[in-house]
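Can you read through this structure? Questions will come right after.
As you look at this complex, bear in mind that one protein chain is not there, while each of the others sits in place.
When the chains are written out, they are named A, B and C in that same order, and each has its own residue count from 1.
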Amino acid sequence: MLAALVVGGLLKPVMALAAWNKEAFAAKSPGDALNSLGASSTEPSKGIVIDAPQIAENGAVVPIEISSSIPNTTAIAVVIEKNPFPLAARFDFKDGALPFVKLNAKMGETSDVRVVATAGGKHYVATREIKVTIGGCGG
Amino acid sequence: MMRAITCGAVLALAAAPALAQSQFEKYQRMTAEGSPVELFELVGEDLWKKPQGPNNVSLEKCDLGKGPGVLRGAYAALPRYFKDADRVMDLETRLLHCMTTVQGRSPEEATKRLFGNADKPSEMEYLSAYVAAQSQGMKLAPGSTHPKEKESYELGKALFFHRAGAWDFSCASCHGEEDKRIRMSELPVLSTPKAARPVMATWPAYRVSNSQFKTMQWRINDCYRQMRMPEPVFGSEATVAMNMYLTTTAKGETYRGPGTKR
Amino acid sequence: MNRTLLWMFGLAGIAAFALPAFGEPNAREVTEVLKRDFKARGQATMDRVVQDGLQRICTETHDKPPAEVAKALEADQMKTIQYPSGSLMGDWKRAEKMAQSGRGAMWSDKPGVAAGGSCYNCHQISPQETSYGTIGPSLLGFGKKRGNGPDMQRYVYGKIYNAKAYSACSQMPRLGYSGTLTDEQIKDFTALLLDPASPVNQ
Partner (left out) sequence: MRATLAGGNTDVRVLMTHPMETAQQTKGAPYFIQNITVKVNGKPVIEGEISQAISRNPVFSFRLKGGAKGDKIEVSWLDNKGETNKTETAVA
């Protein structure tokens, strides 16, 4: 549909990209954010792996690597519970991509990081706590 | 220090110190893997090759010690004595020299913006990233034979232990004893090869705490700021001597920068 | 400060201490380099590169002056401590906040704005702050262990005012003597360590 509009010149290619779930990203609680994503009910899964340091020396850059081994995972959402706007990112993985992403996130304070994976219309969840500390002056 | 305090948050850290340390190492490793340091190298390459100044020539005519335009291994052999300037220079000092001599730029113009910020890194920062990267895999071997090189090393060493300023600090106040930290950051004892080697092998560096690429001249400058001292002049003999002392202490280490720091 | 005394020790010191390897410039030569290669910026003025006698002796002995020199330096520094009249115990709550701040006396700090104590950079203090440095000793339970009588109050106030009066080449800044902290602030820090209600003593 969108492709057709682009071809027809009704939308610039740029606009076709612009799906951004404003409601979910503006949500101020993890629950509201997940509701807006249609993922209000989730089931814990060991198939989601969150790799991150337990302690981050700086909250401005917290590396988080996420992968899902749940068959047919089509989406991954990253929720940083204590952030003012908890939803940090979500990704749709189409045919040709593996459900894997590594990113750097900002964390205002020590918090649980909740990852929700979508597979076969169901939502699975895993969490991991990351502590944020204060570093010194050097480097 | 202040910046870390304003952007850092707090902390129900019941972790044992050993665990904390292994997790900090993991943090360092993961941030290094996700570092944008290559972006700085790429822009630096463009600037290196860009004709500039009244002479409208690029820095490819600049001799960093291995001959005009030769970059491979040049950074790892600095600081060193340069006959044309009759003094010891580190990378940034030499680049500045080339901007004024080779490119014909005025010292005022070339030194106008030596330290950049997160929104706009400086030319010097980009160039340092690019030039330093061309020494990856080479052993640090600063000049050590010319009398002025020896003199520079001795001055740097004396500066390291020299106490002055409003708070009576020397470099050794923070970097003089094993197993100490400021807040949660480990402090390397930079007068020992063991500690100096990994540090000097990874500067210049991208600082994730403020998303900025930082040169060694900046590192020295900012230490003196926090030592409550007046400001060292960029490229002055004192700053080059400090760099010479630290690099000589780290000599033999394989260069693997530009690095990524907390 | 008794500069004459310090200069005398300084001069005697240079001759007596096993010192620098051939070629290493002495403290006075380094000071000349600093005068040439540094420039004033903001409140960090050039008088700061001029060492006082204590800084010079600590530099030339790598912070290990002979015992009798250390004793004389400490006695000399002790004379700089100015105790305010009245109680030395201020408000620990204000101090806890100031202990967190690393600001003050840098060229990047606005002159006239109250400095912090930089305390957590080097010391463990309140148990709930776990991002603390270790250059100085832990101060957890300080008052509980040592009591908070008048002598202890004088000691803590004095130590913060001028740490060198108790240990000549201590790495702790002379926070009162250097003009970094006000009397009121030092009183607050004294309470942080000694007040029974302070988190330090819980």
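Observations
Convention: a residue touches a chain if its C-beta (ideal position, glycine included) is under 8 Å from a C-beta of that chain, and two chains touch if they have at least 3 such contacts.
Because the structure is predicted, anything quoted here is derived from the model rather than measured.
Shown chains touched by the hidden one, complex as a whole: A, B. Contact with the omitted chain, checked across A:Ala39, A:Ala60 or A:Ala126, is made by A:Ala60.
Although one chain is not displayed, its contacts with chain A can still be listed: residues 14, 17-21, 25, 60-62, 65, 67, 80, 83-85, 87-98, 100-107. In the full complex, chain B touches the omitted chain through residues 33-36, 38-39, 118-119, 208, 211.
Keep this in mind: only the chains that are shown with their structure count from here on.
Spacing of chain A relative to chain C, judged by their CA centroids, is 48 angstrom. Chain geometry summary: the mean Cα position of chain A and that of chain B are 36 Å apart.
The distance from the centre of chain B to the centre of chain C, each centre being the mean of the chain's C-alpha atoms, comes to 29 Å.
Taken residue by residue, chain B touches two or more other chains at 1, 5, 8, 10-13, 174, 181-184, 187, 226, whereas all remaining positions touch fewer.
Looking at chain A, one finds that residues 133-137 touch two or more other chains. By the touch criterion stated above, chain C contacts chain A in their complex at residues 102, 120-121, 130-131, 133.
Listed in rising order, the residues of chain C touching chain B in the complex are 20-21, 23-27, 29-31, 33-34, 36-41, 44-46, 48-51, 54-55, 58-59, 62-63, 100-103, 105-108, 118, 120-122, 129-135, 164, 169, 171, 173-174, 178-180.
Across the complex, chain B is touched by residues 51-61, 63, 65, 102-104, 107-110, 131-139 of chain A.
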